[in-house]
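First up is the structure itself, then whatever we jot down about it.
Every protein chain of the complex appears in place save one, which is left out.
Going in written order, the chains are labelled A, B, C, D and E, and every chain counts its residues from 1.
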Amino acid sequence: MQTHPLKLVTIICEALAAPPLQRLLAEAGAQGYTLFTVEGSGRQGQRAGEMRELANIQVEVIVAPAVAGQLLARLAQDFFPQFAMVAYETDIRVLRQEKFAP
Amino acid sequence: MQTHPLKLVTIICEALAAPPLQRLLAEAGAQGYTLFTVEGSGRQGQRAGEMRELANIQVEVIVAPAVAGQLLARLAQDFFPQFAMVAYETDIRVLRQEKFAP
Amino acid sequence: MQTHPLKLVTIICEALAAPPLQRLLAEAGAQGYTLFTVEGSGRQGQRAGEMRELANIQVEVIVAPAVAGQLLARLAQDFFPQFAMVAYETDIRVLRQEKFAP
Amino acid sequence: MTSDILHALSANLLTPAVLFFALGLAAALLRSDLKFPEALYVTLTIYLLTALGFKGGVAISEAGLRTVLLPALAAMALGAVIPLWAYPLLRYVGRLRPVDAAAIAAHYGSVSAVTFITATNYLKGINVPYEPYATAFLAVMESPAIIVGVLLGKMSLGRQPAVFNGSIGKVLHEAVLGRSVFLLVGALLVGALCGKAGMDKVEPFFVTPFQGVLALFLLEMGLVAGRRLQDLKKVGPFLVAFAVLLPLVHGVLGVLLGQAAGLSVGGATLLGVLAASASYIAAPAAMRLSLPEANPALYLTPSLAVTFPFNISLGIPLFYALAHHLHR
Amino acid sequence: MTSDILHALSANLLTPAVLFFALGLAAALLRSDLKFPEALYVTLTIYLLTALGFKGGVAISEAGLRTVLLPALAAMALGAVIPLWAYPLLRYVGRLRPVDAAAIAAHYGSVSAVTFITATNYLKGINVPYEPYATAFLAVMESPAIIVGVLLGKMSLGRQPAVFNGSIGKVLHEAVLGRSVFLLVGALLVGALCGKAGMDKVEPFFVTPFQGVLALFLLEMGLVAGRRLQDLKKVGPFLVAFAVLLPLVHGVLGVLLGQAAGLSVGGATLLGVLAASASYIAAPAAMRLSLPEANPALYLTPSLAVTFPFNISLGIPLFYALAHHLHR
Partner (left out) sequence: MTSDILHALSANLLTPAVLFFALGLAAALLRSDLKFPEALYVTLTIYLLTALGFKGGVAISEAGLRTVLLPALAAMALGAVIPLWAYPLLRYVGRLRPVDAAAIAAHYGSVSAVTFITATNYLKGINVPYEPYATAFLAVMESPAIIVGVLLGKMSLGRQPAVFNGSIGKVLHEAVLGRSVFLLVGALLVGALCGKAGMDKVEPFFVTPFQGVLALFLLEMGLVAGRRLQDLKKVGPFLVAFAVLLPLVHGVLGVLLGQAAGLSVGGATLLGVLAASASYIAAPAAMRLSLPEANPALYLTPSLAVTFPFNISLGIPLFYALAHHLHR
C-alpha cells in the first residue's frame, strides 16, 4: 500500500481554548482535526474534567511538514503565554495524501 | 528494557462504521484494538458527536508491519469509497511482542 | 520552530489500575500525563466500559528517553503480572523541552 | 374542515414540546455553543423508548392480545409495502442511484418513535382518547421496511466486500436486535407481563414526568436537525419535496387504514402519523452496516431535517383533522 | 435584627441543598474518589436552567411584561455598572494587572444561576413569597457585565493576536449566545409563549422534582469548589477578602434597589442575591475567548471557592434578614 509521510501535530490544552485553537488550525491550513475529551495532570495540577470550564482536550491534526512547523510556531507565539498547553509532532504515514493538502 | 518495533495503525471514522471495521480488524489478524469516542472536523464538515448516528470514533491497532500494510490496503479498497475515514500508521516500540503476533 | 526529541509512552489498561499507575508515573519522574477513557478489545476479551469496574483507560506520558526506559521496565516488572495492560513508546518532537524534565 | 385544521394546528404549535424543538433549531442556526452530551442523548432515548414500551405493554395486557392483533398486522403490512412504491419513485422520478433509493425507501417505510410520542402528547393535550396499546403499532412497524429496503439495495448491487456481505440472517438480526427496536419490544413484553400491578410501582418515573422529558429531548432534536439544515442543498429539491409530500400521502393512507381497522379518531391519527414518519435511528444504523454504499446525507438529512420537523409541527394536527373529519 | 439574622441563618444551614454542598466539599477535602461524570454535570445544568427559564416565562405571561420591565431594567443596569467600581478597586487597591482586574470585575457584575435557585428554595422553605418572574432579572443580568468587562480588558491591552481579536460583535455573540444565557432566555420565551396550559403538561418534570435535583447538583458543586480550595493561596489574601466583602456590599445594594423598585421582601432578597453572586460559567468561558491573557486562577477560584459557598451558606439568609428588616 502506498503511504505518504506527513506530520501529526498533537495539542493538549484546556477545553475553553478550543474555539481560538480551531480558528488557528483553519488559518494555518489544516483540512481537519480530531478532538478528544481527556483528563490530565501537569504543572497546573489535576484537570479532572467534571466541568467544561475546568476540563482538558487533546486535538490531533494531520498536516504537511511545512504546515506543522508553522502551526507550532503560531502556537508557541500566541497560545503558550496564555494557556495551559502541551504540543508535539510525530511522524506518520497516511493513505490518500491529497486529503491533507492545504 | 527490551522493546520491539511494530506499527500503530490509526483509523478515524464515523461511529456507524465500527461493526464492519471490527470484523475487518479480526480478519486482518489484529489481536486487539483500542477505541476512542472523538469529535472531528474534515471534508464532510463537523462531527459533533451528540447522536451516535452522527458521531466519530478513532480506532488504534498495534500490529506487525506486514499486517499493517495489509490492513491499510483493505481499508483503501473496501472502506474508503463508502465511509468518511482517515487512516495512517506510526512506528512504535512495544513491550511483549508476542501479544501482537497474529 | 525549534523542537526537541522526547518519548511518548502510551499505556492501555483497566481503569481500576489508574491509582497505582499514577503513583508509578510520579515516582519515575514524569511531570504530567494525559488520560483517555477508551473501549478496547484484546486477549481478555471486550472491555465495553459501561461500568468503571470493567472499563479501560489509555494514559499518555511525555518523558525524556531515559525516563521512558525506566518507566517501561517498572511497568513490565510490577504491573504486567497483575493487570490487563499494553505499553509502547513513540518518538515525538516537543516544543518547550524544559516542561518535561524531571 | 379549514377551521378544524387551523384549530388543530394552533393547539400544537404552542406546546412546550414543539416550542423547545424550535428553540433547538434556533440555537443551531444562530450557532450558539449549546450542546447536549452524547450520554444525555442516549439516556433520553432509553428513557422514552422504555417508558413508551412499558406503558404499551401494560395496555396490551389490559386490552388482550386479540384486540391488538388485527390492527397491528395491518400497521406492519403498511410499513413493509411503503418501500415498494417509494423505491421506484426515487429511482425513476428522482433519478437516484439504486442503492440510495433503496436506503431512503427503507427510512420512509420505517417509523420515528419520537414523532409518535409527540403525537400522543398532542392528543392528550386536546383530550382526544386513543387506544393505549397503539405503541404496539410502532413496535411492529420499525423493522419490516428496513428489511425490505436492505433486500432491494442488495439486489441492486454487484458483489459487496465480504465485511458488509451480511446474510439475510444478519440483516434480520440487525433489524430486530438493534437497540431501539429491542428496547421498545422488550419493555412492551415487560409491561405486558407486569400489568397494572407493575405500573403502580413505576408510574411516577415512567409516566408522570414523561411529557417534560419529551420537551427536553425535542430541544436536543432541534439542535441536531438544525445542524443538518445546511446539508439540504446537497440533497436537492427533489428529495426535499419528497420528504414533505410522501409523508402527506402516507399519513392519509395510515388514517384511512386505521379507520378501516376500526380504530378511534385518536388511534387512526396515530397510525397516520406512524406511516408518515421516517426513521432516523434504527434505519441509518442498519444502512451503515448492510448498505454502506448508500450516501448517508441522502437519507439522514431528509428524514431528520425535513420530515421530522414537518410532522411534529404540521403533520400531526393535519392527520388529526383528517381523522376527525372522516369520523363525523 | 440579630435574632432575625440568627433565625434566617439556621433555617438555611440545615437544608438538603446546603448540606449536600458541604458533603461535596468534604469529599474533595478528604480526597474521596467520588466524581460526577461531565455529562451529568452538563445535564443538571441544562435541566436547572431550562426549568428555571420556563417557570419564569410562564410567570411573565401571567404578570404581563409591563410589570416586569422596570425592575428588570434596574437589575440590568446594576449588573452593568458593578464592573465600573470593581475594576479600579482591583487595579489600584489590589494591584492586579489591568487584564486580570477587568476579568474579575466581569465575574462579579455577572451572576450565578445556581446561587439564585438556592435563594428561591430558601424563600420557599421559610414561606416567604417572591415575584415569580424574578427569573427575568437573572436572565438580563448575566451578559451586560461580561461585555463591560471585556471592553475594559481590551482597552488595557495592546494588540492581541488575531485569533483572539474579536470585534465587539463577536464579544456580544459570545455573551448572548453562550449556552447558559441562551438556554435561560430561550426557555423563558418558551414559557412565556406556552403560559399556564403548557406548564400543566410539564410541571411533574420541570417543577416537582426541582429542589431534589438542586440538592444533587450542589453535591457536585461542593466537589468542584472543594478541589479549587487548594488554589486559594495562589490567589492571595486581598482577593479572598474581596470575594467576601464585595458581595456583601452588592447584596445590600441589590436589596435596596429592589425595595426602591417596589419589589416584595422576597423579590428584594433575590435581587440582593443576584447582585452579590459571581458568575462561574458564562463569564469564564467569555474570558477564555476574549481575554485569554487574564489568569483563570484569579477569577475562577474566588468566585467558585469563596463567593459561591459564602452566598449559599451565609449571604442568602443575611440579605433576606436585611430585606425583612427594611420592610417593617
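FYI, a residue touches a chain if its C-beta (ideal position, glycine included) is under 8 Å from a C-beta of that chain, and two chains touch if they have at least 3 such contacts.
What you are looking at is a predicted structure, and each value in this text was computed from that prediction instead of being measured.
*Asks:* Considering the full assembly, with which of the depicted chains is the omitted chain in contact?
*Replies:* By the stated touch criterion, the chain not on view contacts C, D, E.
*Asks:* For the chain left off this view, which of C:A48, C:A66 or C:A101 is in contact with it?
*Replies:* Only one of C:A48, C:A66 or C:A101 touches the chain omitted from view, namely C:A48.
*Asks:* Given that one chain is not shown, which residue among E:A8, E:A27, E:I46 or E:V68 touches it?
*Replies:* Considering all chains, including the one not shown, the answer is E:A27.
*Asks:* Using the touch definition up top, pick the residue from D:P37, D:G56 or D:G79 that touches the left-out chain.
*Replies:* Considering the complete complex, D:P37 is the one touching the chain left out.
*Asks:* Any idea which of D:G109, D:G198, D:G226 or D:G272 touches the chain not displayed?
*Replies:* D:G198
*Asks:* Provide the residue numbers of chain E that touch the chain removed from this figure.
*Replies:* Residues touching the hidden chain, for chain E, are 14-16, 19-20, 23, 26-27, 30-40, 43, 121, 125, 208-213, 215-216, 219.
*Asks:* State which residues belonging to chain D touch the missing partner chain.
*Replies:* Against the missing chain, chain D presents residues 37-40, 42-43, 46-47, 50, 54, 173, 177-179, 182-183, 186-187, 189-190, 193-194, 197-198, 201-206, 208-209, 285.
*Asks:* Would you write out the residues of chain C that touch the absent chain, in ascending order?
*Replies:* 14, 16-17, 19-20, 23-24, 27, 37, 45-46, 48-55, 77-78, 81-83
One rule holds for everything that comes next: only the chains that are shown with their structure count from here on.
*Asks:* Could you name all chains that are in contact with chain B and with chain D at the same time?
*Replies:* Intersection of chain B and chain D contact lists gives nothing.
*Asks:* Would you kindly state whether over half or under half of the residue numbers at the chain A/chain B interface are used by both copies, giving same or different?
*Replies:* Since fewer than half of the residue numbers are used by both chains, the interface counts as different.
*Asks:* In whole angstrom, how far does the Cα centroid of chain C sit from the Cα centroid of chain E?
*Replies:* Measuring from centre to centre gives 40 Å for this pair.
*Asks:* Would you pick out the residues of chain B that each touch at least 2 other chains?
*Replies:* Residues 36, 90-91 of chain B touch two or more partner chains.
*Asks:* Among all residues of chain E, which ones touch two or more of the remaining chains?
*Replies:* Residues 37-38, 42, 285.
*Asks:* For this structure, give each pair of chains that are touching.
*Replies:* According to the stated criterion, the contacting chain pairs are A-B, A-C, A-E, B-C, B-D, D-E.
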